[in-house]
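Have a look at the structure below, then the notes.
For this view, one protein chain was removed and the others were kept in their places.
The chains carry the letters A and B, assigned in the order they are written, with residues numbered from 1 in each.
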Amino acid sequence: MFSRTQSRTSRGVAVGAAVVSLSLTVSACSVANSDSAGTTAGGDVVRIVLPQEPPTLEPCDANLTSTGVVVRSNITEPLVERDPTSGELEPLLATEWEQTEPDTWTFTLREGVTFSDGTPFDAEAAAHSIDRAVNGTFGCNVEGYVFGDTELEVDAVDATHLTVTTPEPDPILPLRLSFIEIVPASASGTEKVREPVGTGPYKIEEWQAGTKLTLAANESYWGDAPAFPTAEYQWREEGTVRAAMITNGEADVATGLAPEDGLGDAGVDYPNNETTAVRATGTYAPLDDIRVRHAINYAIDRGSIVDSLFDGYAEVASQLVPDGVVGHNPDLEPWPYDPEKARSLIAEAEADGVPTDTEIRLISRTGLFPKVEETVEVVQKALEDVGLNVSIEMLDTAGSVQYQSRPYPEDTGPYLMLVQHGNQAGDAAFSVDQYMLSDGAQSTFGTDEFDAQIEAAGKEQDEGRQQAYADVFADEPDTIGQFAYIAHMTGILGLSEQVSYEPNSATGDEMRLAEMTPAG
Amino acid sequence: MLTFLRKRATTSLLPLVAVLLGVFLLARMTGDPAALYLPENATEAQKETFRTANGLDLPVWQQLLDYLGGVVRLDFGTSLRTGEPAAEMALRAFPATLQLALTTMVLAVVISIVIGSYAAYRPNSLADRLASFMSMTAASVPDFWLAITGVWIFAVMLGVLPTSGVDASMLSWVLPIATLLFRPAGVLTQVVRGAMVSALSAPYVRLARSKGADSRRVVTDHALRNAAAPALTVAGDLAVGLVNGAVVVESIFGWPGIGKLMIDSILQRDFAVLQAAVLLTAVTIFVLNVVIDLCYALLDARVRDKALV
Partner (left out) sequence: MWRMLWRDKPATVAALVLTLLVLVAVFGPMLIGDEANAQDLTRASRAPLEVDGWLYVLGTDQLGRSVLARLVVAARTTLSVAVPAVLISLVVGSLIGMWAGYHRGWRETVAMRVADVILSFPSLLMAVVVLYVFSPSARNIVLVLALTRIPIYLRTARAESAELASRLFVDAARTFGAKSSAIILRHVFPIVLPTLLTVATLEFCFVMLAESSLSFLGIGIQPPDVSWGLMVSQGRTYLQTAWWLSFFPGLAIVVATVSATVLAAWARLATDPGQRWRLTLPRRQRRRAVPAPMEEVR
């Protein structure tokens, strides 16, 4: 906690110096850019361009990337937050927490915090926030993401103390709660809010739907004032246009870029915690045969995809989560590329009567990540070359979500799904429960035995937890083999010369404006 | 005149209802919004609640009746995505597209008349062939390619225009309008040229010439008026087609218009907004067609008068 405040203070000093030197650079730049209309970058506005407009700013949907990137840690804050680099939990609106009973956690809340509308932050507000997000009936996205069907019992003991009780002991409850953004007790408990109020360093100034979203510094913020008093968000669908806005001095930060968008030195790359994989629906022939699923693994040339398609901005994956997530197994080797082996496995399966010539649909979502279309084409061709009959289906979000998560449509026939999974929480439980349990929301099949192994791992703590999940990742390919992992992805961020900001693995989901400073 | 308008309005009401029906049914076939708006592992009960709250659990015909009942009371439903009234969203986005389309059409008409008649007056000259070739090329370049190339050349390389967005300065209008302009200007130039060539060789023009009318007056008074009829038809179709261009151009340039709104509401399965936006464009297109018909009638009368003289 103290280290946090200190770092903010020292940054504050640096900012002061930066502003002085900036005023010189800006006056020089603004001449060059006098033709480009719009707000010119000064020391007071940071302009951000996103791939899409946030569909909503409702804090309980903040685990959705397009919402969270604006809302989280800017407008609203959680009780605790996970440091994306160290993986440790840091205090935020709660200063301390401890497991007071096996199934109960007690949080001590920060004092002297007010929401941007002037109401004080207290245990009532925190309890209401958790309750509406987790036990509410209006379909908060975060509920499904972190809590599944678990009902929580939340009690405000006094103004600064809060207890949360789970039906079963939950060792990572504080981590789960780091996804709940705190809103005032006045926030509706029956429907989503359009313009939320929070305790964060910024508040919503104006949302011109379709055009622009402006945030202004929250004067009553409990921490240090952010370096930029104003932040403007815009959105453009085309990566090349977002990159061009940086080059042309119309934006300071651009997200979701690809190597070929032509930013050159203005592009900053960072591991974004996302992993791409091909998921097989193991309930239909021929994908119900593990030899066919292994053949798919052998057929994909991950090295070439990473080197050539992603220009090296990725890392070949051997498991669902990247390094840095609790449970990542550092000893796993990527699946070797061996099309010969793949062909012989398929021939073997065919000899046993598996209908290997059945058409398999390869489904993915447009815009899932830059170059998703190309990746799908490469995978399709690779599978066809080893003797499978694969057709491509690119769908939009609404079209693909039914194939992506339960309940799946009936009689789909065999299909493969190119998925991208981001573990924002830093614990393998968030990935494994969804993707590997036989009835997991994004899993298509499994075995009781493996389910038991996963559930046992979830009850472990510390070292034992790491080891148990590492074993899960090591055992999955041979016992289940539902996935062919492709790559741990890298995000590319465009930065103008006016702003300095260091992206981290959480940037894609939560881009902290307070960490942006005018460049010197 | 008034009878014409009244007749047109009554006969147009039925097609409008047909458009509304079409979009309503088609939209309902694109899938269940519950999967999109609820968390990935929402329970069936939650989905049921969502459907009930938004009236999606009723049989389609009943949803339709409810909707039509609302339309009569000028209630076009609310957006699933933002919770705002759908009509408000459509009306807010509408002017942005209208401004783009109007400016584009005016420019296209002016350009095509100037170049088209210049070329037609000197058929098969170098200038004519150049104009024809350029206009054909202009009409056949994909608009999104033009837009992105334009951004690259004028914003990134030359730095003279903003890449995208809408702001107070007119500069941000240049690239979207230029992108939209290519096709209508190219097509119209060809049409004007073709019509002018025929008109200039028509007997009454030759008569006017033989009577000693000077050639510029022949072009403006006689030939151009005759060429106006076919040009008008094509211009009307092109204006309608601009809505298509708007979908692409508005997406690329972040222009908050109705094209972008429609495509977004399809992607978001935001039925009420899609219906309101389509209805609004349909009404606009109807008005446009009526205006074209009126112009036609006026033009026709004048042409007849002249011809009789």
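Convention: a residue touches a chain if its C-beta (ideal position, glycine included) is under 8 Å from a C-beta of that chain, and two chains touch if they have at least 3 such contacts.
What you see is a predicted model; the values in this text were computed from it and never measured.
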**Fill in**
Absent chain's touching partners (shown only) are A, B
**Asked** Touching the left-out chain: which of A:396, A:460, A:475 or A:497?
**Response** A:396
**Message:** Which candidate, B:131, B:227 or B:263, sits in contact with the chain we can't see?
**Reply:** B:263
**Request:** Using the touch definition up top, pick the residue from A:130, A:172, A:245 or A:378 that touches the left-out chain.
**Result:** A:378
**Asked** For the chain left off this view, which of A:162, A:245 or A:258 is in contact with it?
**Response** A:258
**Asked** For chain B, which residues reach the chain that was dropped from this view?
**Response** 11-12, 14-16, 18-19, 22-23, 26-27, 29-31, 122-125, 129, 133, 136-137, 139-145, 148-149, 152, 156, 183, 187, 190, 194, 197, 200-201, 203, 206, 209, 233, 237, 240-241, 243-244, 247-248, 259, 262-263, 266, 278, 281-282, 285-286, 289
**Hidden partner chain, residues of chain A it touches** = 238-240, 258, 260-262, 301, 304-305, 307-309, 366, 370, 373-374, 376-378, 380-381, 392-394, 396, 399
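Here is the rule we go by: only the chains that are shown with their structure count from here on.
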**Asked** Between chain A and chain B, what is the gap in Å from one C-alpha centre to the other?
**Response** 39
**Fill in**
chain B contacts chain A in the complex at 30-31, 33, 35-44, 46, 49-50, 81-84, 89, 92-93, 148, 151-152, 155-156, 159-169, 171-172, 251-254, 256, 260-261, 267-269
**Prompt:** Which residues, counting only chain A, touch chain B once they are in their complex?
**Reply:** 32-33, 35-38, 55-56, 137, 139-145, 148-149, 191-192, 194, 208-211, 234-238, 240-241, 244-245, 247-248, 250, 262, 396-399, 401-402, 404-407, 434, 441-442
